Structure formats: structure tokens, C-alpha cells
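Only one protein chain is missing; all other protein chains are in place.
We call the chains A, B and C, going by the order they appear; numbering starts again at 1 in every chain.
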Amino acid sequence: MIERLVPQASSFAGDIDGLIWLITLLVGFWFLVAEGVLFWLVFRFRAKKGEKAQYITGEKKEEMKWISRPHNLVLLCDIVIIAMAIKVWVHVKQTMPTADAKVNIISQQWAWTFEHAGPDGKLGTEDDLRTTDELHVEVGKTYHFNLVSRDVLHSFSVPVFRLKQDAVPGRVITGWFQPTKTGTFDIQCAEMCGVGHGLMGARIIIESPAAHAAWVAERSGERLARTGEAKP
Amino acid sequence: MSDAHAHHDEGWVKKYLWSTDHKIIGMQYLFTGMLMALLGGYFAYAFRMQLGFPNQPVPGFGLVSPNEYNALVTNHGTIMIFWVAMPVLIAAFGNFLIPLMIGCDDMVFPRLNRLSYQIFLVSALVLLASFFVPGGGFGGAWTAYPPLSSQAKFSLTPAGSTLWLLAVALEFVAFLIGGINFVTTVMNSRAPGMKWHDIPVVIWMIVIASIVFMASVGPLVAGAVMLLMDQQFGTGFYDPIRGGDPILWQHLFWFFGHPEVYVVLLPAMGIVIEVIAVFSRKKVFAYKMVLYTAFATGILSFFVWAHHQFVAGIDPRMANVFTVTTLLISVPIAEMLFVTIATLYGGSIRLDTPMLWAVAFVAEFLLGGVTGIYLGSSGSDIYFHDTYFVLAHFHYTFVPIAIIAVFAGITYWYPKMFGRMLDERLGKLHFWLTVIAFNFIFIPLFITGAAGDHRRIYDYTKFPDLARPELQNLRALATVATVVMLSAQVIFLYNFFKSMRSGKRAEANPWQANTLEWLAPSPPPHGNFAELPTVHRGPYEYSVPGRDLDYWPQSDPPEDDAAPDAAPEAAR
Amino acid sequence: MNKPIATTRSASGIPTGRLAVWWVIASEIVIFGGLLGSYVMHRIGHPEFGDYAANTNTWIGAFNTLVLLTSSLSAVLAHQAAERGDGKRAAKLLRLTMLGGLTFACVKAAEWTMEIGHGFVLSTNAFWSFYYTAAGLHALHVIAGVVIMGIVAADAAKGRELQRVELIGLYWHFVDVVWIFLFPLLYIAK
Partner (left out) sequence: MSSTEASQHDHEAEPAAPDGGHGGAGHGDAHYVRIWALLVALLVVSVVGPMLGHVLVTLLTAFGIALVKAYLVARHFMHLGIERRWVGWMLLAMVAFVGLFFAGTAPDVMKHEGYNWRNEAAEREVKRALEAAHGAGSSSQRGAAH
């Protein structure tokens, strides 16, 4: 359903879309039944000349079952949804699979800064690559991210990943994703962050291993050239 | 108001502005709420136009700048919840109905009641003032998350955010005072013979809502004091750099914010159940079950707040707890709707305007209810959080609550309020235009939300994935529908004010209803009843077998010989 | 203004005024509860608050506790007098209670002056922010109580509205109970 509007580009996008499907089926059924009964009753029991309404208290046992049976069924549906929701949640947000690579995501009014590992493949070293409003990741690798904010709340949202996480100043929040599809997609800020909130977009560029390596090489070449000029 | 009661010597100011009469105070709340609704609707018009037709001057507003856009969405939300839904559903209907429906002459503390309205009025004026200060109105969303709301260097609205906060805090004070008055009145001043189970559902709902409000707003009052100190006195309660915690505000806010949904939902449900019983000539199906579900909802509503914060940086383990509680609250709410629908069974349904609104409430609210499941279950909320899907969901709850149910209430009690009938034809026209346009606003927004539209963005052209023409067409459709829905309200206003002068005169009980307010003349004079009534039976004894009339007012003395074999519950 | 008949009914078995005061107290519990709950979270999470709290003066806090406890006694004795219909004595005892409230406020003012003189102001750090906010909110309640009590005492002296003596007393005891918790939270937990 969602995948027809937004492509799935992460390993857990399918899980979340599946959960949405399940909920749609269960609540859709209830919704249609309830609407159907409502309109049927309004039609069936419309006022007719000389016909008096029935006197039903709804407190007798055989009357109550019309409420208590749906009640139990709703409860059952709830339990199914709870179980599936928690399963997806634990997978996406609570457990962290082993990382192949790491990125730092720094949000501020109103821009995103991304820190990628440089040619040495490690984050937090001299040769890290910093970009603004452009996140480069390699398809198929599991990434851990550290999300921080420099000023107010922001939210790192990648619709194609079905991933969203608020950034809170003072906190480091970690999470993970594994891109599964190459392409260039939107990154949004999904938490009100001031006047420029509407402009705080970025792009995620998911590349094949070769393309990613080429980008890293090109960027670090540029970086070296720049620092070389700065420190003759 | 009717001329028949103009013989009082009091001046106009004393009678209408300085009155302690619960009916006048109810009207004050109603008219203030209606004015604020017009303002909130105007705001919606301005920002919807910007979204539907980006960066073109909006007729009647001009070009919408980003900070104006933020102030518009923030204050649209704040106004519609705190200055429309609350005053109309709780204060206006509560004030007007409670003394009439429980059969007494006024609220227990009439002067406190007047004070409550005056504080409310001041709060509305403070909010209005906040739009005109340097920097403009507050634009940090109605949730006012710090540090954006607490530090002017981030929000760029140094005065606007403080005035906004003050206005909200004053509004809370007004409703605390009003709520205490409501609860005390219902507990103590019921007509002789009116036992707990003879109280009409709508009164129960207003009382439960008032108690839920009272119990949930406390932490936020404390939180608002702390936020005010952060804004103006240099404290760092929510400043992480100085040992504070922005997440604390989120908890304080939503501990109130979620019960608040039920604070307005319950009175709306009460109005709808009242109308459905009268217009289907049926006893409310399982009256006690309605009360139990209302209690259960009220209590459970305190346990669910953090589902607004699943991805806000709270500990992910807590999300599991709140998913369970959130989905469980669907059980009493679903049951309340089932009971409402079941009441229709076997009825003799007349589709007058109030009934149309009441049925529409159930039909529309169902969609709002079921879409809540997507957001309450943590796994799918990761995607839907802060998208237009959320927005469409809560508009499918709040519009039925604050608009549809309110229209059901106004059209139903209008004869009692003003002594005249509304025009049915205009009423039905207004109904169909409003309800159809409403669906054309928010169904498209469900779709754009599912496609990834995130909230509070003034221009989607900056997001390549969202700037697709098919999404933009949906946004434009929603905007056009908004304009239609807002225009339809002109019909209502015309009908409302014209009928006040020239509508058909209403008798005391035009709908042939049972509850006590219909015993009083229309409109009721000061003191309400010629002789304070005594209650002999429950409020929903419609179509009792063995009686010629299909209704049986609560105050009618029992006819021992007239209906010897009536159902025992009925003849108690 | 004539009292409506509504005010004189008592279907719950509790007189209207007292019933309303119970609800006032209920709504105050959650206000103070939210603030103190937030404080306790920070207090436990931030061990350095203990060092900051060492700068508060336990003896002043204890003295103020004694003042409030004593004023609560005079408030309840005023209620007893009102029950017996002795408005004069009730008014006298209420004024004694007001004196307690004023003493409390004056001591508080002196204490704060001293602390501010030492450089501990509202914005010094989170502990002092909570300290001044919580104690300040409580002090506002004390001052409001004193003002209302003055009005009630004036009426009671003339033998009017004697039931209000109990109502303001209930409120006063509640303010006392809040202080009973504030005292260890702000002064003793070091």
C-alpha cells in the first residue's frame, strides 16, 4: 500500500509496510462493518406512520451479547496488532545489528551535517568526510548512526527507509538502517524547528559499492587538495 | 433573545455581560467560541491556500511568509482546541445544560462562574494580542516543545511565545474554576429524586471530562510555570546545556495533552447519545454500560500519553508499554460507539437536522478512531509520526467532536436557548455541504501523509520527492474543499441569527424529549423553572410499552393505574 | 445577591462549599505533584544537587515548618470555635493564623535575601531554579490564603458566613501539607 506511494529502500521498510497492511485489514473490516450496520439501521428503522419504536433497555443478557461479542473480538484484534507492532518496533528501534559502517548526523537550525568515514573506513579519524544536506551510503551495508542536535529538536526522517528519529539537544541517539536500493531520495526534518523548518531538507544518495568508493576517493582528494592549499 | 423577558430593569451590560445567570454565561462562552472558530477557520484558510497554491498571494491575507505560516498553524491548533472545543463543548453546553438538566435554578457558585468566563475572555484577548507584538505570534507548534519555545534566540518570537503561554495558562485557570463549579453542582444540586442513574448521559460526560481535565492539567500548569521562567527569568529547566531536559516538557505536555482529547470527546459523545435517543425514540442501549465505558476511557486516558513521543527520543522500551495501553483504550471507545449504534436498533428514526449531525458524528468519528490504531502501534508510528496522516487522523476525531457534535448540540438545543426553531431546509443544506467538504479535505490528506508529507512545512517544492504533481493536486483539492467547508458556515450563521429574530416560535418541548430542560419555558427565565422539578424516572424512557405517548418526561409523576404492566425499570 | 437554591442543596451529603474545596485541593495536588515530581527526577539524576542543597539553611526551614504547623493548629481551633457559633473567637484565631502566614512569608523573604546575597539566584543552576520556583509557588499560596483569611475573619467577627472558616482552614492545612513535603525535599536532602 505505502510502497506504491513511496519506494522501499531499507531492510525494515517491508516489515513496517507489512504491519500497516495488517492493521488496514483488521481495522478496515471493523470500519466497514460498523459503517454498514450504522447506515442499515438508520435506513431500516426510519420513522413510519403508526409504527412505534421498541422498548429495549440493552441490559438483559441476550441483548448485551450484541455489545460484548464485538467487544471481545476488538480486544482480540488489538492483541494481534500489539504483538506485531512490538515485534516490528523491537527490530527497528530497540535492537542494534552489528554495524558495517557508521555515520554521524548533526542537525541544527536549519541544515543537516553528515560525517562519513573516509578512505580508512573508520569514523572519528582525521580523514572523515563532512557533507552538508547530502548523505552518501552504500547499498547493502548495515549502518549505525549517531544523531545529535546543536540547538532545538529536529527529526531525522527518511521516508523511503520508513525511518524517523527525533534529535534532542544534549543527547546522542543511536539507530541503524540498511539501504537496499540505490537511488537519491529525500531526507526530511520532521519536527518543528523554527522559521526554516520548511526548508530543512536533505538528500540521501544510496550508491553501489563501486560508486560509493569512487565518491569517497573523489571527496577525500578534494579535501586533501583544500587542506594542502590551506597549510602550504 | 426573546422580547418576552425584556421586562427586567437591569441594563444591557448587567444582563448580558455581567450576569451570573448560567444561561447567559453559557451564551457568552458559545459566542466567544464561535468568534474564535471564525478566526481559527480564517487561519486554516490562509495556510491551506499557501499549501494548495504555493507562494501566491492569498486573497484576504497576502503572501504567507514562513514565520507567518508557522504562527498560523500553531495558533490554528491552539485556538481550535483551547478556545473553540473546550469553551463550546464543556463551558457553553456545560453551563447551559447542567442546571437545566439536573433541575435546579443555577450553578452552585454563580459569581465564580462569571469569574471563570472573565478569565477565559482575558485569555482570548492575550492570545489575540500575541499576534501583534514585535516578532509576531508564536510559531513553535501547539505542542510548544522547548528549546524552540523556551529561548527567543531559536524561536525569534520573544514576546509572542510568552503571551501565547500566558494565554494558555489563563485558559487553564478559567477551566479549572469552571470545572470545579460543574462537578460540585452535579454532585450536590440535583433535583430531588434524581439518583446517579437518572442523570442524562451528557451531564455525566461533562462531569467526567471536567474531572479528567482537573487531574491531568496540573503537571502542565507546573510545566507552564517552568517554561515561563525559562523564557523570561533565565532558568534552565528545559535547557540541556544547564542540566535541564527538553524531554521533560514533552511528558508534562502529553500527560495533559492526551487526556485532553477525551476531555472534549466525552461531552461530544454525550450530546450525540442524547440526540440519538430522542430522534430514534429509543431508550439508550445499556445506559450503565455507557457510563462504565466513559469511566474506563477517562482512567485509561492517563496511561497512554507517551504514544505521542515514540520517536521523540524516549527510551524505546517504554514505547512497548505505551503501545499496549494505547491499543487497549480502543476497547472502551469502540464499545461506546457500539452502544450508540445499537441504540438505533428498533427505533423510529426521524432525520431532523440534529439527528443528521449525530449520525454523521458516528460515521466520521469511526474513521478517526480506526486510523488512530496505525499511530498507537509503535511499529507503524515510526513511519506515520508527524506526517499528514496524523493530521488527517486527529482532524477526523476533532472535527466530529468540535464541529459536528457541536452542531448536533446547537441545532438540538437552539429552541431552548432562544425560544425559536431553526430553519430545517437551511440546516440540511449546511449539513450536507459541511460534511461532504470535510471528507474532501482530509481523505486527500491521508493519502499525502501516507506518501510522506511531513507536517508544518510551508512549501513542499523544496522536497523533490514530495513536489510531484499528483501530490500537489491532492493538496490543492484539500484546499478547495477547505474553502467550500468554510463558506458553508455562512449558511449556518445566517440561519442562526435570522431564526433568533424570525424563526418559528418554539414550544417548551418541541422534540418531545424527556430530560428536565424541556420542562422549562423556551427560553428559560432567570431561575429556570416555575417550580423546581422532582424526578421520578430515568432520562430515556421513550416508547414505553402501554403508554400512548412515546415519551415520558423525567418529572412526570408516576401514573400508577395508567400503566400497570409497564416494564419495572420504567415505572420505578 | 441572592444565593441560588442550587447552592443550598447537598445531594452528596457534603455541604457545597466543602465539596468544592476538596476539588480545589485535588487539582492543587496535581499541580504541586507535577512540579515536585519533576524536581525529584532531577534530584535523583543529579547528585550535585546535594552539594547545592547544602547551602540552604535547615534551621530557617525548620522554623518555618514550626510556624506553619502552629498556624494549622490555630486554623483548626478557629474551625472548632465556628462550629460552636463563636464567631468572635473564630475570627481571633483566624487572625492568629494569618500572623503565622505573615511570619512565614517574612522569614522566607529574609532567607531569600540572604541566599541571593550569597549569589544563589533563580538562574544559578537547576537546583536553585527548582528551589525558588517550588518555594515561590508555595509562598504565593500562603499569601493568597492570608488574604482570603482576612476576608473570612472579618465576616466571622460579625457572625456571618461561619462555614467559610472551615473552608479556608482546609485550604490552609493543604498548604501546610505541601510545605511538610517541601521541607525535606529542599532542605534536608543534602
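The rule we apply is simple: contacts are C-beta pairs under 8 Å (C-beta built on N, C-alpha and C of every residue); 3 or more make two chains touch, one makes a residue touch a chain.
What you see is a predicted model; the values in this text were computed from it and never measured.
S.K.: One chain isn't displayed here. Which of the visible ones does it touch?
M.R.: A, B, C
S.K.: Out of B:G11, B:G62 or B:P192, point to the residue that touches the absent chain in the complete complex.
M.R.: Considering the complete complex, B:P192 is the one touching the chain left out.
S.K.: Could you tell me which of B:F47, B:F255 or B:F492 touches the chain that is not displayed?
M.R.: Once the missing chain is taken into account, the touching residue is B:F255.
S.K.: Considering the complete complex, identify which of A:T132, A:T174 or A:S208 is in touch with the unshown chain.
M.R.: With A:T132, A:T174 or A:S208 as choices, the missing chain is touched by A:T174.
S.K.: In the full complex, which residues of subunit B touch the absent chain?
M.R.: Counting over the whole complex, subunit B touches the hidden chain at residues 190, 192-196, 215-216, 218-219, 240-243, 245, 247-248, 251-252, 255, 302-303, 305-306, 313-318, 322.
S.K.: If the hidden chain were put back, which residues of subunit A would touch it?
M.R.: That gives, for subunit A, the contact residues 93-94, 96, 169-175.
S.K.: What subunit C residues would touch the chain not displayed?
M.R.: 3, 7-17, 22, 25-27, 29-30, 33-34, 37-38, 40-42, 44-48, 51-52, 54-55, 58, 62, 65-66, 69-70, 72-73, 75-77, 79-80, 82-85, 118-120, 124-125, 127, 161-164, 166, 169-170, 173-174, 176-177, 180-181, 183-184, 188-190
The rule is simple: only the chains that are shown with their structure count from here on.
S.K.: Imagine the assembly minus subunit A, everything else where it sits, and name the touching groups.
M.R.: Contact components excluding subunit A, positions unchanged: one piece.
S.K.: State the chain with the largest centre-to-centre distance from subunit C, centres being mean CA positions.
M.R.: Max centre-to-centre separation from subunit C belongs to A.
S.K.: What pair of chains is linked by the largest number of C-beta pairs in contact?
M.R.: Among the chain pairs, A-B has the highest number of C-beta contacts.
S.K.: Which whole number of Å gives the spacing of the CA centres of subunit B and subunit C?
M.R.: 35
S.K.: Measuring centre to centre with CA averages, how many angstrom lie between subunit A and subunit B?
M.R.: So the centroids are 31 Å from each other.
S.K.: Just curious, how far off is subunit C from subunit A if you go by their C-alpha centres, in Å?
M.R.: 49
S.K.: Do you know which subunit C residues sit against two or more other chains?
M.R.: Residues of subunit C touching two or more partner chains: there are none.
S.K.: Mind pulling the residue numbers of subunit A that touch at least two other chains?
M.R.: As it turns out, subunit A has no residue touching two or more other chains.
S.K.: In the complex of these two chains, what residues of subunit B are touching subunit C?
M.R.: So the residues of subunit B touching subunit C come out as 20, 99, 104-111, 176, 179-181, 183-185, 187-190, 194, 214-223, 225-226, 229, 233-237, 242-245, 248, 252, 255, 532.
S.K.: Can you name the residues of subunit C that touch subunit B in the complex?
M.R.: 1, 4-7, 9-12, 14, 16, 19-20, 23-24, 26-35, 37-38, 41-42, 46, 122-123, 125-126, 129-130, 133, 137
S.K.: Going by the contact rule set out above, which residues of subunit B touch subunit A in the complex?
M.R.: Those in contact with subunit A are residues 66-67, 69-70, 139-141, 143, 145-148, 154-156, 240-241, 245-247, 280-289, 311-313, 316-317, 319-320, 323-324, 327-328, 330-331, 334-335, 337-339, 341-351, 359, 362-363, 366-367, 370-371, 373-374, 377-380, 382-383, 385-387, 447, 450-452, 454-459, 462-466, 542-545, 550, 567, 569-570.
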